[in-house]
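Only a single protein chain was left out; the remaining protein chains are all shown in position.
Which chain is which? They are A and B, in the order written, and residues in each are numbered from 1.
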Amino acid sequence: MNTTRRTVLKGATASGVLAGLIATGALRPTQVLAAEWNKAAFESKDATAALKGIGAAAATESKDLVIKVPDIAENGAVVPVDVTSNIPNTSSIVIMVVRNPFPLSAQFDFANGALPEVSARLKLNETSMVRALAKADGKFYSVQKEVKVTVGGCGG
Amino acid sequence: MADPMKIRATMKGDVAEIRVLMSHPMESGLRKDAAGNAVPAHFIQSMAVEVGGKKIVDGQLAGSVSRNPVFGFKMKGAKAGDKVVVNWVDSKGDKRTDEAAIA
Partner (left out) sequence: MQHRVIGALCAMAVMGGVFAQTPRKPAAKPAAQAAPAPTAEAKDAATLEFEKFRAEMEDSNPAELFEAKGEEFWKSRHGPKNVSLAESCDLGQGVGKIEGAYVKMPRYFADADSVMDAERRIVWCMVEKQGFKFDDIAKRPFANENFTPDITNLVTYVAGHSRSMKVDVPLKDPKVREAYEIGKEMAAYRAGPYDFSCNTCHGSDGKRIRMQNLPNLSTPKGAMSGVQGWPGYRMTGGVMLTHQWRMGDCFRQQRFPQPKYASDAVAYLLTYMIGNANGEVYKGPGIKR
(Lines give C-alpha, C1' and ligand atoms only; values in the text may rest on other atoms or scores of the structure.)
Protein backbone atom coordinates (compact mmCIF):
# COMPACT_ATOMS: atom_id res chain seq x y z
CA MET A 1 0.00 0.00 0.00
CA ASN A 2 1.26 3.41 -0.89
CA THR A 3 1.19 5.27 2.41
CA THR A 4 2.07 8.60 0.89
CA ARG A 5 -0.97 8.38 -1.34
CA ARG A 6 -3.16 7.47 1.62
CA THR A 7 -1.91 10.44 3.58
CA VAL A 8 -2.56 12.73 0.69
CA LEU A 9 -6.07 11.32 0.28
CA LYS A 10 -6.94 11.63 3.93
CA GLY A 11 -5.98 15.26 3.97
CA ALA A 12 -7.48 15.83 0.59
CA THR A 13 -10.13 18.34 1.50
CA ALA A 14 -7.48 20.57 0.05
CA SER A 15 -8.77 19.20 -3.21
CA GLY A 16 -6.41 21.32 -5.24
CA VAL A 17 -3.66 18.89 -4.32
CA LEU A 18 -5.79 15.97 -5.45
CA ALA A 19 -6.85 17.61 -8.69
CA GLY A 20 -3.22 18.29 -9.41
CA LEU A 21 -2.32 14.66 -8.91
CA ILE A 22 -5.14 13.52 -11.16
CA ALA A 23 -4.17 15.97 -13.83
CA THR A 24 -0.59 14.74 -13.86
CA GLY A 25 -1.81 11.17 -14.08
CA ALA A 26 -0.18 10.26 -10.77
CA LEU A 27 -3.60 9.23 -9.54
CA ARG A 28 -6.42 7.89 -11.61
CA PRO A 29 -9.91 8.82 -10.46
CA THR A 30 -10.87 5.16 -10.14
CA GLN A 31 -8.11 4.54 -7.65
CA VAL A 32 -9.27 7.39 -5.52
CA LEU A 33 -12.59 5.66 -5.08
CA ALA A 34 -11.29 2.39 -3.63
CA ALA A 35 -12.68 1.76 -0.16
CA GLU A 36 -10.56 1.28 2.91
CA TRP A 37 -10.39 -2.45 3.66
CA ASN A 38 -12.16 -3.23 6.93
CA LYS A 39 -9.30 -5.17 8.48
CA ALA A 40 -10.90 -5.75 11.88
CA ALA A 41 -14.05 -7.26 10.37
CA PHE A 42 -12.28 -9.34 7.74
CA GLU A 43 -9.86 -10.77 10.29
CA SER A 44 -12.59 -11.69 12.78
CA LYS A 45 -12.57 -15.39 13.46
CA ASP A 46 -16.24 -15.86 14.24
CA ALA A 47 -19.42 -14.61 12.64
CA THR A 48 -20.56 -12.62 15.68
CA ALA A 49 -17.35 -10.61 15.78
CA ALA A 50 -17.45 -10.11 12.02
CA LEU A 51 -21.03 -8.82 12.23
CA LYS A 52 -19.99 -6.41 14.95
CA GLY A 53 -17.05 -5.34 12.80
CA ILE A 54 -19.33 -4.16 10.02
CA GLY A 55 -21.81 -2.60 12.43
CA ALA A 56 -24.44 -5.28 11.84
CA ALA A 57 -24.66 -6.82 15.31
CA ALA A 58 -28.42 -6.22 15.34
CA ALA A 59 -29.54 -7.51 11.95
CA THR A 60 -33.19 -8.45 11.37
CA GLU A 61 -34.20 -11.53 9.38
CA SER A 62 -35.86 -10.51 6.14
CA LYS A 63 -37.72 -12.37 3.41
CA ASP A 64 -37.05 -9.49 1.06
CA LEU A 65 -33.43 -10.47 0.93
CA VAL A 66 -32.91 -13.42 -1.40
CA ILE A 67 -29.88 -15.68 -1.39
CA LYS A 68 -29.32 -18.29 -4.06
CA VAL A 69 -26.74 -20.98 -3.29
CA PRO A 70 -26.58 -24.69 -4.13
CA ASP A 71 -27.87 -27.13 -1.48
CA ILE A 72 -24.77 -29.19 -2.18
CA ALA A 73 -21.63 -27.64 -3.59
CA GLU A 74 -20.06 -29.45 -6.52
CA ASN A 75 -16.74 -28.13 -5.26
CA GLY A 76 -16.24 -26.27 -1.99
CA ALA A 77 -13.49 -24.20 -3.64
CA VAL A 78 -15.96 -22.54 -6.01
CA VAL A 79 -19.45 -22.07 -4.60
CA PRO A 80 -21.69 -19.71 -6.58
CA VAL A 81 -23.56 -17.23 -4.38
CA ASP A 82 -26.19 -14.81 -5.71
CA VAL A 83 -27.74 -12.20 -3.46
CA THR A 84 -30.61 -9.89 -4.40
CA SER A 85 -32.14 -7.36 -2.07
CA ASN A 86 -35.75 -6.25 -2.55
CA ILE A 87 -35.48 -3.98 0.47
CA PRO A 88 -35.91 -0.33 -0.56
CA ASN A 89 -32.83 1.88 -0.35
CA THR A 90 -30.40 -1.01 -0.02
CA SER A 91 -26.95 0.53 -0.15
CA SER A 92 -24.74 -2.49 0.71
CA ILE A 93 -24.71 -6.26 0.52
CA VAL A 94 -22.43 -8.35 2.72
CA ILE A 95 -21.72 -12.08 2.36
CA MET A 96 -20.47 -14.32 5.15
CA VAL A 97 -19.60 -17.99 5.34
CA VAL A 98 -20.38 -18.69 8.97
CA ARG A 99 -18.05 -21.66 9.48
CA ASN A 100 -15.07 -20.38 7.50
CA PRO A 101 -11.94 -19.55 9.55
CA PHE A 102 -12.57 -15.90 8.60
CA PRO A 103 -16.35 -15.70 8.08
CA LEU A 104 -16.60 -12.31 6.35
CA SER A 105 -16.16 -12.87 2.60
CA ALA A 106 -17.20 -9.72 0.81
CA GLN A 107 -18.94 -6.39 1.12
CA PHE A 108 -20.31 -4.43 -1.80
CA ASP A 109 -21.50 -0.82 -1.57
CA PHE A 110 -23.78 0.37 -4.34
CA ALA A 111 -24.34 3.83 -5.82
CA ASN A 112 -25.37 5.69 -8.97
CA GLY A 113 -27.97 3.28 -10.32
CA ALA A 114 -26.39 -0.04 -9.30
CA LEU A 115 -29.06 -2.58 -8.41
CA PRO A 116 -28.67 -4.15 -4.95
CA GLU A 117 -27.73 -7.46 -6.40
CA VAL A 118 -24.45 -9.36 -6.77
CA SER A 119 -23.13 -12.74 -7.82
CA ALA A 120 -19.80 -14.10 -6.60
CA ARG A 121 -18.02 -17.41 -6.04
CA LEU A 122 -16.68 -18.31 -2.64
CA LYS A 123 -14.60 -20.95 -0.92
CA LEU A 124 -16.34 -22.99 1.73
CA ASN A 125 -14.03 -24.75 4.11
CA GLU A 126 -16.78 -27.13 5.20
CA THR A 127 -20.56 -27.43 5.24
CA SER A 128 -21.80 -24.06 6.45
CA MET A 129 -24.52 -21.50 6.59
CA VAL A 130 -23.93 -18.79 4.01
CA ARG A 131 -25.36 -15.52 5.31
CA ALA A 132 -26.20 -12.45 3.30
CA LEU A 133 -26.84 -9.06 4.85
CA ALA A 134 -28.29 -5.95 3.33
CA LYS A 135 -27.91 -2.45 4.67
CA ALA A 136 -30.80 -0.09 4.00
CA ASP A 137 -31.38 3.30 5.60
CA GLY A 138 -28.71 2.49 8.17
CA LYS A 139 -30.32 -0.81 9.26
CA PHE A 140 -29.10 -4.35 8.56
CA TYR A 141 -31.25 -7.23 7.33
CA SER A 142 -30.15 -10.84 6.94
CA VAL A 143 -30.96 -14.19 5.41
CA GLN A 144 -29.05 -17.46 5.44
CA LYS A 145 -29.00 -20.82 3.73
CA GLU A 146 -26.94 -23.94 4.29
CA VAL A 147 -24.54 -25.30 1.68
CA LYS A 148 -23.24 -28.84 2.06
CA VAL A 149 -19.67 -29.45 1.04
CA THR A 150 -18.72 -32.98 0.08
CA VAL A 151 -15.60 -34.76 -1.04
CA GLY A 152 -15.75 -35.23 -4.77
CA GLY A 153 -14.42 -37.69 -7.28
CA CYS A 154 -11.16 -37.45 -9.15
CA GLY A 155 -10.11 -36.67 -12.73
CA GLY A 156 -13.26 -34.73 -13.44
CA MET B 1 2.37 -7.75 -13.31
CA ALA B 2 -1.15 -8.95 -12.96
CA ASP B 3 -2.95 -10.39 -15.97
CA PRO B 4 -5.83 -8.47 -17.55
CA MET B 5 -9.42 -8.90 -16.41
CA LYS B 6 -12.20 -9.92 -18.73
CA ILE B 7 -15.13 -7.56 -18.54
CA ARG B 8 -18.43 -8.22 -20.29
CA ALA B 9 -21.11 -5.58 -20.15
CA THR B 10 -24.40 -5.90 -22.00
CA MET B 11 -27.76 -4.14 -21.99
CA LYS B 12 -30.73 -6.38 -21.18
CA GLY B 13 -33.69 -4.06 -21.58
CA ASP B 14 -32.94 -1.04 -19.41
CA VAL B 15 -30.55 -2.96 -17.16
CA ALA B 16 -26.83 -3.17 -17.79
CA GLU B 17 -25.36 -6.51 -16.77
CA ILE B 18 -21.69 -6.40 -15.89
CA ARG B 19 -19.66 -9.56 -15.51
CA VAL B 20 -16.04 -9.41 -14.40
CA LEU B 21 -13.44 -12.20 -14.43
CA MET B 22 -10.21 -11.48 -12.57
CA SER B 23 -6.95 -13.35 -12.77
CA HIS B 24 -5.73 -13.73 -9.21
CA PRO B 25 -4.56 -16.59 -6.91
CA MET B 26 -6.69 -15.36 -3.98
CA GLU B 27 -4.52 -17.12 -1.43
CA SER B 28 -6.22 -16.94 1.95
CA GLY B 29 -3.04 -17.59 3.91
CA LEU B 30 -4.68 -20.68 5.40
CA ARG B 31 -3.65 -23.19 2.77
CA LYS B 32 -0.65 -25.49 2.65
CA ASP B 33 1.07 -26.42 -0.59
CA ALA B 34 1.87 -29.96 -1.73
CA ALA B 35 5.08 -29.94 0.33
CA GLY B 36 3.18 -28.95 3.48
CA ASN B 37 4.42 -25.36 3.59
CA ALA B 38 1.97 -22.59 4.41
CA VAL B 39 1.12 -20.50 1.37
CA PRO B 40 1.23 -16.81 2.37
CA ALA B 41 -1.90 -14.70 2.06
CA HIS B 42 -2.27 -12.86 -1.23
CA PHE B 43 -5.73 -11.76 -2.22
CA ILE B 44 -7.65 -8.86 -3.70
CA GLN B 45 -8.87 -6.62 -0.89
CA SER B 46 -10.72 -3.91 -2.70
CA MET B 47 -12.31 -3.41 -6.06
CA ALA B 48 -14.47 -0.79 -7.71
CA VAL B 49 -16.69 -0.62 -10.77
CA GLU B 50 -17.25 2.66 -12.55
CA VAL B 51 -19.73 3.22 -15.38
CA GLY B 52 -19.78 6.38 -17.46
CA GLY B 53 -17.39 8.03 -15.04
CA LYS B 54 -19.45 7.28 -11.93
CA LYS B 55 -18.64 4.68 -9.33
CA ILE B 56 -21.45 2.16 -9.01
CA VAL B 57 -19.85 -0.55 -6.86
CA ASP B 58 -17.23 -0.40 -4.18
CA GLY B 59 -16.21 -3.84 -2.99
CA GLN B 60 -14.10 -5.26 -0.19
CA LEU B 61 -13.02 -8.87 -0.41
CA ALA B 62 -11.52 -11.61 1.75
CA GLY B 63 -9.22 -14.49 0.85
CA SER B 64 -12.29 -16.74 0.87
CA VAL B 65 -13.33 -15.41 -2.53
CA SER B 66 -12.50 -18.17 -5.04
CA ARG B 67 -9.29 -18.14 -7.06
CA ASN B 68 -9.73 -16.24 -10.34
CA PRO B 69 -12.76 -14.34 -9.02
CA VAL B 70 -16.00 -13.92 -10.93
CA PHE B 71 -18.49 -11.16 -10.12
CA GLY B 72 -21.80 -10.10 -11.58
CA PHE B 73 -23.42 -6.69 -11.08
CA LYS B 74 -26.41 -4.87 -12.55
CA MET B 75 -27.32 -1.24 -12.94
CA LYS B 76 -30.00 1.03 -14.32
CA GLY B 77 -29.37 4.30 -16.09
CA ALA B 78 -26.53 3.11 -18.31
CA LYS B 79 -26.61 2.81 -22.07
CA ALA B 80 -24.77 0.96 -24.80
CA GLY B 81 -21.37 2.51 -25.43
CA ASP B 82 -20.86 3.66 -21.83
CA LYS B 83 -17.41 2.93 -20.54
CA VAL B 84 -17.04 0.41 -17.73
CA VAL B 85 -13.86 0.63 -15.67
CA VAL B 86 -12.99 -1.98 -13.07
CA ASN B 87 -10.03 -1.87 -10.75
CA TRP B 88 -8.68 -3.86 -7.85
CA VAL B 89 -5.94 -3.62 -5.26
CA ASP B 90 -4.59 -6.69 -3.50
CA SER B 91 -3.01 -7.38 -0.12
CA LYS B 92 0.48 -6.87 -1.54
CA GLY B 93 -0.44 -3.53 -3.06
CA ASP B 94 -0.53 -4.90 -6.61
CA LYS B 95 -3.27 -3.36 -8.69
CA ARG B 96 -4.95 -3.66 -12.01
CA THR B 97 -7.37 -1.49 -14.01
CA ASP B 98 -9.24 -2.63 -17.12
CA GLU B 99 -12.09 -1.27 -19.12
CA ALA B 100 -14.76 -2.23 -21.63
CA ALA B 101 -17.74 -0.62 -23.32
CA ILE B 102 -21.33 -1.68 -22.71
CA ALA B 103 -22.58 -3.62 -25.72
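Keep in mind that, in the parts below, a residue touches a chain if its C-beta (ideal position, glycine included) is under 8 Å from a C-beta of that chain, and two chains touch if they have at least 3 such contacts.
Given the structure is predicted, the values throughout are model-derived calculations rather than measurements.
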item	value
Interface with the undisplayed chain - residues on chain B	3-4, 6, 19, 21, 23, 25, 33-35, 66-68, 70, 72
Footprint left on chain A by the chain that the document does not show	70-72, 74-75, 77-78, 80, 119, 150-156
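Here is the rule we go by: only the chains that are shown with their structure count from here on.
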item	value
Contact set on chain A toward chain B in their complex	1-2, 28-31, 33-38, 42, 77-79, 82, 97, 100-102, 104-115, 117-123, 125
Touching residues (chain side chain B, partner chain A) in the complex	15, 28, 30, 45-51, 53-67, 69-78, 85, 87, 89, 93, 95, 97
